[in-house]
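The complex appears here minus one protein chain, its other protein chains still in place.
Coming up: subunit A.
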Amino acid sequence: MGLLRKAARAMLSLSLATRPAVADTEIDKHSVDVAATARAFAQAAPLAIGDSYDYAPGVQGEADAEGRIGDTDFKLRLFGAWDAQDEERRYADIRQASLHWRHDRLSLGAGVGTFFWGVSESINVVNVLNQADLRQAVDSKEKMGQTFVSLGLRFGNGELSLFYLPTFREREFPERPAFGLPVSQRALFETPDKGGDIALRGLFYAGDLEAGLGYFKGTRRSPLLIRRSPTATEWTPFYIETENLLLDALYLLHEATLKLEAKTGRELDQGFFAANVGIEYPVYSLPGGIQELSLIAEYLVDDRGERAETLGQNDLFIGLRTSFGDIGNSSFRGVVSYDFDSQGNYLDLGLEHRLSDYFRFETRALVFLNAGRDDNWLYPVRNEDFIEFKLHYSF
């Protein structure tokens, strides 16, 4: 008892002594999300992919926290996943671990962060800062954390930001969906001095118009997948240097939302141009049971041919997003793509439903409908149709 009291007194005096420092750290918000996951593939993997599987259960988790240390804000987001079959999908990542100091119009940030630039629904041509996490989403919508230092200056209707991105992260590929051949762990680089990228962005908004003008110089996040020899049995990622001028703009025209993302620049001593131009239109006269419905059409062009960053080289995406207004806040998203060159297309369907305030269910299916030999992107994944189920618990 005496020992306990002594220990308690020691701890009390220690906590009192350290109190000024401890009191300065404050966690405003925190949350945890864990999920049971399962991926089921329609067909067996191609022979070239060795250790193959059709069905893979797994788990994933994410922890979020936000708060203040003195007069500096901090943000933390940790992600981890474990897949019973796919070794490549067993990993952890720091999505965000950053400090932000703000004074009046000025802000300074540093650490690991996830950024979003762009306005489009299908593929974000101008979202260039973070490496995509294809192990979670093959459409590149999930991002891996990126080290950064940033300086921001806010004004009445916009912000100017400057980024320095000291380190480069290679893209990681899941075993499935497979791209025809396994992807080598040994990547090639155009220059040995990868990392140390810089980026600038100015964002302005006025009335119905919102526009962002950006610049990026550094290593391109999306590698070229090359065969080092005609007989090579694996893809080798080849990371090239790129310099981009980026524009994203959105204009609200009556009910419609017009969207544009465009990028021009130089890679491997050649100029290029890529863009995504689209429209989103809400439908108001809806049958009972549907609360909101938006129709989406986006056209993607990329003149880099085999060096294009995404599958949107001369492609049309048509889709819809709807919510049902039920107590489970169910929503559905469906997109179909069409390639004007190869006539290839795929279907991307997603459904979300809330079971309670803590549990929710998500499912997503990718179906490659038509992929000719001349389609660089879809032909390798033509037999990789899969459906994913996730049961989330958040608290």
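A few remarks follow.
Everything that follows uses one rule, which is that contacts are C-beta pairs under 8 Å (C-beta built on N, C-alpha and C of every residue); 3 or more make two chains touch, one makes a residue touch a chain; residues count from 1.
By our rule, contacts and distances are computed from a predicted model.
Not shown: a single chain whose UniProt protein name, out of "Outer membrane lipoprotein-sorting protein", "Fe-S cluster assembly ATP-binding protein", "Choline dehydrogenase" or "4Fe-4S ferredoxin", is "Outer membrane lipoprotein-sorting protein".
Listed residues A:Arg186, A:His254 or A:Arg373: the one in touch with the omitted chain is A:His254. Considering A:Val32, A:Ile198 or A:Ala232, the position touching the chain not shown turns out to be A:Val32 (whole complex). Shown as candidates are A:Thr37, A:Gln60 or A:Thr114; the residue that touches the absent chain is A:Thr114.
Only one of A:Thr191, A:Thr231 or A:Ser356 touches the absent chain when the whole complex is considered: A:Ser356. Only one of A:Tyr164, A:Tyr205, A:Phe332 or A:Phe389 touches the absent chain when the whole complex is considered: A:Tyr205. Listed here are the subunit A residues that touch the chain not shown: 29, 31-33, 64, 66, 73, 100, 102, 104-105, 114-116, 119, 141, 152, 154, 157-159, 203, 205, 207-208, 210, 250, 252, 254-257, 282, 284, 291-292, 323, 325-329, 354, 356-358, 360, 392, 394-395.
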